[in-house]
Every structure is written in structure tokens, then in C-alpha cells.
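One structure is given below, encoded as C-alpha cells.
Let's look at subunit A:
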Amino acid sequence: MTAILEVTKATRRFGGLVAVNDVSFKVSSTGVTAVIGPNGAGKTTLFNIISGSIPPSEGAILLAGEDVTALKPEAKAARGLVRTFQLVKLFQDLTATENVKVGFHLKSRGGLLAALFQPAWAKQAERDAEEKAAALLDLVGLSKVARTSASVLPYGQQRLLEIARALAAEPRILLLDEPAAGLNAEESERLAKTIRRIAADGTAVLLIEHDMKLVMDIADEVVVLDYGRKIAQGTPEAVKKDPAVLAAYLG
Partner candidate 1 sequence: MDLNLVLQSLISGISIGCVYGLIGIGFCVIYNASGIVNFAQGAFVMIGGMATYVLMTDYNLPYAVAAICAILLAGIVGAVVERLVVRPLWDRNAAMFVMILATLAAQIVIERLAYILVDDQPKTLPPFTDIAPIRLGGIAVNYQSLWIVGCSVLIILALNSFFRSTRTGKAMRAVSINAEAAALQGIPVSRMLTLAFVLSAMLGAVAGILLTPTQYTAFNMGVPFAISGFIAAIIGGFGKPLGAFIGGIALGVIQSMAILGLGAGFKNVAALSLLLLFLFFRPSGLLGSTR
Partner candidate 2 sequence: MTNSPSTTSPEAPGLARPHTRHFGSAAVWALSAAIIGYALVFGGYMATIVAFALIYAVFVSGLNVFMGLTAQVSFGQSAFAAIGGYTSAVLTTTYEWAPLPGMVAGLVFALVAAFLIGFPTLRLKGHYLAMATLAIGLITYEIAVEWESVTQGYLGISGIPPLGIGPFEAVSDRAILSVLSVIVVILAFAVTRIRRSRLGRAFSAVAGSEEAAGALGINVSRYKLVSFLIAAAIASLSGSLFVHVVGYVSPEVFGLHMVILAFTMVYIGGLGTVAGPLIGALIISILPEVFRGMKDYQDLAYGVTMILILIYAPKGIAGVAGALDARRSA
């Protein structure tokens, strides 16, 4: 497999606590990879290390072979790694469409002069953004609320909108932080479909998830953490039968 993302011996200590301990794995450039583990297994810390919100104490993160360990989130985003948040962080005052348009930031250009004088190319770019935003909202099933302010959307729709916004940045790998948290069964099903569709369209997906059903339904590869260590990796079927995993979840 070609790896889009490679985590090598990532370790993160907080004082005496080792939240992530010597974790290594690769994420395939196609399909859906999931990181699971019981509460406090270090999933969120690992996620923050990968996305660049916190640096690892040791170890490295390679994105398409390039060492991006020390880069800030915006620099990682520029290289094709885009994340969503466990607690949805939408731009509340903007409409759904405008939120998605912010996502095009990296894929468009224009500063103050373009804003003030609106040359033909800038107008064209704005029309393109409008169209692409509409397409992305359609993909996640939010066309009807395109002109609605993000702050008044129900929670499930906010999550989907955040995914659409992340997709606007045309990531090579999309990181989803517990995307099913707080969703009802129907919304969860819609989300699973959307994630499969994104993966089918050629974007690698790495997700951290609590919801085992969702993971087993959509993941091609599963990495299991416990107490900061990687205890298993493999297909959902293989992981489900792994004694170490059973012990961690049942014991």
C-alpha cells in the first residue's frame, strides 16, 4: 500500500503522564482508517499531534514522505492534511455556504486589492466558489439549508457542514475527530454514507471514533490504542477477534 501518512514512534508526555507511548502506524492513501480505543487511551492526544495542535515529545509525522512533525496546523493544511473538531467549530455568524467558501481559502487567491477592485478573475473565482460550495453541500445533504446561518443548524447538520467545509480545502487526507459523537442513528447512517463516498472519491480518511458500529461498517483498517500504546492493527474483522483488544474493551 502507498502510505499518505506515517506516524513513527510518536510519544507525548504531560508531566509524568505518558498520553501517547511509542505509537507507529501508516495510513493508506485510499480508504478509511480508524483509530479506536477505550476512554483515556490517548486517541485525542494522538490526533492533536498528527494535526499539529501540539508537538510530540518524541517521534515523527510524515505526510506523503515529508517530515511535517513541527509544522503548525495551517502549514499542514497547506500540504493537504485537514481536520474537523470533536466539538464542532463552525463560523457561527456565517451561512452554511459561506462556511464552505472559507474552506476554499487555500485553493484560491486574492487579498485586499482583489477585494476592492474585483477584477474579472476574482469575480470568476467567486462564481466558481459558489458552485463548488453548492456541490459540496449537496454531497453532505445540506442543500436546503445553504443560506441558513450555521449557528441555528441542528447539531447533526453542523457536523456534516464541518466535513463539507474541510472537503472544500481539497485535502489529500481528511482527519475526522469523533464525527459520530452526538448524532442519532439516522444521522449516523447519513454520516457513514458520506464518509464512504468521500473515500470512494479518492480522499484518504483517518478517523477517531467511539462508535464501534460506525467503525466496523466503514473502516478498511483499524488501529487500536490502549493506555497510550498501540495494541492491535488490522481489518475490522481481525481486530474484533484480537485477544488484546477484547481484553482492553471488556477488562
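The candidates came about this way: all candidates are chains of the complex that A comes from, given by their letters.
Quick note on the criterion: contacts are C-beta pairs under 8 Å (C-beta built on N, C-alpha and C of every residue); 3 or more make two chains touch, one makes a residue touch a chain; residues count from 1.
Predicted model only: the values in this text are computed from it and were never measured.
In the assembled complex, subunit A touches candidate 2, while the other choices in 1 or 2 stay out of touch. Looking at the complex, you find that subunit A touches candidate 2 at residues 51, 53, 72-74, 77-78, 82-85, 89-95, 98, 101-106, 108-112, 114-116, 118, 122, 125-126, 147, 149, 165-166, 168-169.
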